[in-house]
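I'd like to ask you about the structure that follows.
Of the protein chains in this complex, all but one are displayed in their positions.
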Amino acid sequence: MIVKIADNITSPLGFDTATNYAAVLEGRSCLKPHEDKWNVPEPFMASLFEDGAIAKRFSAIGGNVHKYSRFEQLCILSVALALKQVPHIDVASKRTALVISTTKGNVEALDSNYSGPGNEYLGYSAQMIAEYFGFTTTPIVVSNACISGLCAQIVAMRGIESGRFDTIVVVGADVQSRFIVTGFQSFKALSHEECKPFDINRQGLNLGEAAATVIYQKVEGENHNCWMAMSGAIRNDANHISGPSRTGEGSYRALRAVLEGVDISQIGLVNVHGTSTPYNDEMEAIALGRMKLDKTPINTLKGYYGHTMGAAGVLETVLSMHALDHGIVLATRGYEQCGTSIPVNVSAQHRNTSAMSFVKLLSGFGGCNAAMLFKKGGAA
Amino acid sequence: MDNLQDILKQQIIDALNLEEIEISDIENDAPLFGEGLGLDSIDALELIVLLERNYGIKIKDPAVGKEIFKSVNVLADYVSKNRTK
Partner (left out) sequence: MNWVRVRKDSVVINGNMLATESTGQAMLKEVYKKCIGDYPKFFKMDALCRLGFVASELLLQQESPRVVNTEHRAVILFNRSSSLCDDRNYQETIQDSDNFFPSPAVFVYTLPNIITGEISIRNKYYGETLFAVLKQFDAREIHDIVCEAFLDSMTLDVITGWVDCESDDDFEACMLLVARDENNFTPEFINEI
């Protein structure tokens, strides 16, 4: 079995998983309106780190802020805190690998006004992060739009399952920039208000910054009280490079693949993408309906964090695990009234659950969709 | 190429990379979206940028775009009434 042995969430809500979980339980969010930020002409709502917050933390762990970009610092902070939980891991071993999930990495380095360290190549950032910790295997950067965080975990699962590696560290991260914000604005995809996932009045998404790490390792049997990555699948809509499929095709097929032979009544939660754009949430509701998951509790964490892009798949997986550890299906912040053609089981309140398995679902540009099934060891 | 309809057609062809289409292929009254030119939602957003860049027309609501992109005639009429440059 492939089990999670450590994790971290580093976000504007806090620098470790427990702090993040506590904040979300209280219903807090760092979504704020930003004006004149990065010289973006139109104001936008986003969940961003305070200026200098990442560098301050990075200095505090002894990192050189003149050597690593903001993106690299964020990744390193998250990985460092996860690795601290498992000091016995031999990072330098040929049997240990690093998989990085990001969409844009250091893209802000393309701006002619950029004066920070590093360059715009993802492979360069990956090398910087890997060398910081002393990884000796080639770091892989999975860059698969908004589903990168699940793809990276699937690549990691396979790397362990095939016997190539014993331990894989997966970190997902993205920092926001003028580049990304203006792009989403040009798509008319951003909401000026806090996003309202699955709500009848949803108008678009909010962007967010975060990093999250999960460390997977192979163990025998299921009697270990750890979260297990059971299966994962990636499927394409084969429909349009930016618009989601009207039939939820890829999401449905990804769900079908990971739930093959699984008793759906045992699934306690589907943590969906729920970006809050009109089309995404509608598409997901259709896919859930087709898979007969419309009665299963679902939630999305975009109302707390915004869309954290490369971090989303890892962050949302880790937080869902922690919530289920506490017997909680987290509330969908921002949701009030059902706004999809297929009603799904979403709630604005935290709910109790005894279930110990859940599905994580994501979709993204390029028509890509991914799903993973997780189950807690020792559970029935 | 001196009337606004033809100018707009050329700008649309250039902005949307309609490499194999010529001005004479676009009818003044024919729908821009749907069948024909094969335009999609990204093209609609790009046309909104075209109007702002070339004519100083700002369209905040994509639904308004849908109305004015009905045909080259409708678009030319809207541009001539609302242009600021």
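As written, the chains take the letters A and B, and residue 1 is the first residue of each chain.
We adopt the following convention: contacts are C-beta pairs under 8 Å (C-beta built on N, C-alpha and C of every residue); 3 or more make two chains touch, one makes a residue touch a chain.
Treat the numbers as computed from the prediction; the structure is a model and nothing was measured.
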- Message: From the list A:Thr19, A:Gln85 or A:Ser143, pick the residue that touches the absent chain.
- Response: A:Ser143
- Which of A:Asn201, A:Asn225, A:Asn239 or A:Gln349 sits in contact with the chain that's absent? A:Asn239
- Message: What does the interface between chain A and the hidden chain look like in terms of residue numbers?
- Response: 39, 41, 103-105, 107, 110-112, 120-124, 126-127, 138-145, 151, 155, 158-159, 161-162, 164, 178-179, 182-183, 185-187, 233-242, 249-250, 253, 257, 364-368
- Note on the structure: For chain B, residues touching the missing partner are 15-20, 38, 42-43, 45-46, 49, 52-53
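In this section, only the chains that are shown with their structure count from here on.
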- Query: Roughly how many whole angstrom separate the Cα centroids of chain A and chain B?
  - Reply: 38
- Note on the structure: Listed in rising order, chain A residues that touch chain B in their complex are 186-188, 240-243
- Quick one: in the complex, what on chain B touches chain A? 40-42, 45, 49, 62
